[in-house]
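FYI, not all chains are in this one, though none of them got moved.
Each chain carries a letter (A, B, C and D) given by its place in the written order, and its residues are counted from 1.
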Amino acid sequence: MLSREVVSAKVLSEKVARGLTWKGIAAELGSGSDLLYTAALLGQSVLTVEEAAKAAEILGLTEEEARWLTLSPERGAAAIMPPTDPLIYRFYELIQNYGTTWKALIEEEFGDGIMSAIDFNMSIEREADPKGDRVKIAMSGKFLPFKRF
Amino acid sequence: MLSREVVSAKVLSEKVARGLTWKGIAAELGSGSDLLYTAALLGQSVLTVEEAAKAAEILGLTEEEARWLTLSPERGAAAIMPPTDPLIYRFYELIQNYGTTWKALIEEEFGDGIMSAIDFNMSIEREADPKGDRVKIAMSGKFLPFKRF
Amino acid sequence: MLSREVVSAKVLSEKVARGLTWKGIAAELGSGSDLLYTAALLGQSVLTVEEAAKAAEILGLTEEEARWLTLSPERGAAAIMPPTDPLIYRFYELIQNYGTTWKALIEEEFGDGIMSAIDFNMSIEREADPKGDRVKIAMSGKFLPFKRF
Amino acid sequence: MLSREVVSAKVLSEKVARGLTWKGIAAELGSGSDLLYTAALLGQSVLTVEEAAKAAEILGLTEEEARWLTLSPERGAAAIMPPTDPLIYRFYELIQNYGTTWKALIEEEFGDGIMSAIDFNMSIEREADPKGDRVKIAMSGKFLPFKRF
């Protein structure tokens, strides 16, 4: 029996067996970003039917397996919270340390509301720095005011 | 008896009583960013002696209370995790949904290591958009490779 | 020192001491709904400056206390989850039992996205029924598609 | 060995393999609502013997597998709480933010008691809106007063 978990596990297994990279796969899937495509392949976003067919070709998935990649996954189901991995934990730490600060400043600027995590996009880039290169992250989410009713 | 919690509570109480804004206070404290100063006043970072003296003047703190603002706080101690506030929760959700994706792409680009949350800076800005303004966040953290030993 | 928690506690204490009802207070605050005003007084939403002044008058709050009612609260901070109160728990139970069903049907109808809890409104009404009156709840939240990027 | 979990997993797997939709399946099962039938197929409610036989036909289940669909499931056993999926989480957030408000207003209207989650029905519909369509949810639960004894 297939499930999204089984398909995600196969994606990972095939990626390593074939010696592929996320960026390499992403470049072939379509015009979306590395982030979006990697998230979809890791079971956290969706591919279009065409993108899924392409992914199946690259990773040796069956047509039925590919179909699962086009369905909304149970987002976050496999996340370990608090994260145990140091790379992921640092983001968690930022929330713990700066969450109330972000809230204070966003509300002061925009009013009572939130930054959407759905109407949202982001990018990750290398920022060259003589003291050691830096990870540069840019996020942009629509401000949503609480509706008064 | 004083403690950082008592001082932080007084800061908040005085800010509202005096009708001040975080940005307004920050502009007077020194050359640091809004984010840094707001974090320090919320008990998540430190001020220099001069900045603390200035803050005391603005908020009506005693000299002893100001001294607490220059000491490393117990960072994150007051954070509610998972966050219950929708604004802060959305950042938590981003980690739950995209954490493994960030890890995959940062490691692919930089190798085995992490983005520092200590040698780190960030900014929050308003991004005008006809479909609704957006919250634009830029983060930059030094890449730290795991030391082999 | 004041805080939103202190103000919320005073609101509750004064409401009982003065023998007021939520609907009675709400009717005098302005044109918003009972739900919105009750939420604000319980520390889960904001009032406008005018509404807060009116609330202060009704409940005997000081001007400084009223000011706290106009500030974005730390939403959800006082919620007990899982809820221990049977009335609130039943809603939690509905999520536990039907959450995956709601997800399946909303995604089938709207695509990959969510119902906003921010651009959201709701009402609660009595529904007369010979077998016992019913609580009728109507919710409406904007559908937000996950942005592809 | 069969169990409700195994049967639910097969239902999901077959639904995707056959390219079916929940509404499509529901329309053939009987006169119940989409919600009820989807919940039952996801292991959160029961089907009648006739409905189960019909489901077996549509999804290629054995007679023994179909029998499991007629038995009261261990409701909620597979729910992730707090929900990690954004769509489901928003409902959880509504409880965190408005739970005490709902309690205050329902008790003010009905007295000491609860809204039943058992003698309960609901519907989900699309609400057309020029600013973006909305998810419209209607719930109705019998009010149950606490019995005095």
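Just so it is clear, a contact is a pair of C-beta atoms (placed from the backbone, for glycine too) under 8 Å apart; a residue touches a chain by one contact, two chains touch by 3 or more.
All of these numbers come straight from a predicted model, not from anything done at the bench.
Here 4 copies sit in place, and the number of copies making up the whole complex of this structure is 10.
What we mean here is this: only the chains that are shown with their structure count from here on.
Contact count check for A-C and B-C (C-beta pairs in contact): higher for A-C. In this assembly, the C-alpha centroid of chain A lies 24 Å from the C-alpha centroid of chain B.
In this assembly, the C-alpha centroid of chain A lies 32 Å from the C-alpha centroid of chain C.
One finds 29 Å separating the Cα centroids of chain B and chain C. Shared interface positions of chain B, i.e. residues touching 2 or more other chains, are given as 82, 84-87, 93, 96-97.
By the touch rule above, chain D contacts chain C in their complex via residues 21-23, 34-35, 38-39, 42, 44, 75-76, 78-79, 81-83, 85-88, 90-110, 113-117, 120, 122, 124, 126-127, 129, 131-144. Against chain A, in their complex, chain D makes its touches with residues 9-10, 12-13, 16-17, 19, 80, 84-87. Across the complex, chain D is touched by residues 82, 84, 86, 89, 93, 96-97 of chain B.
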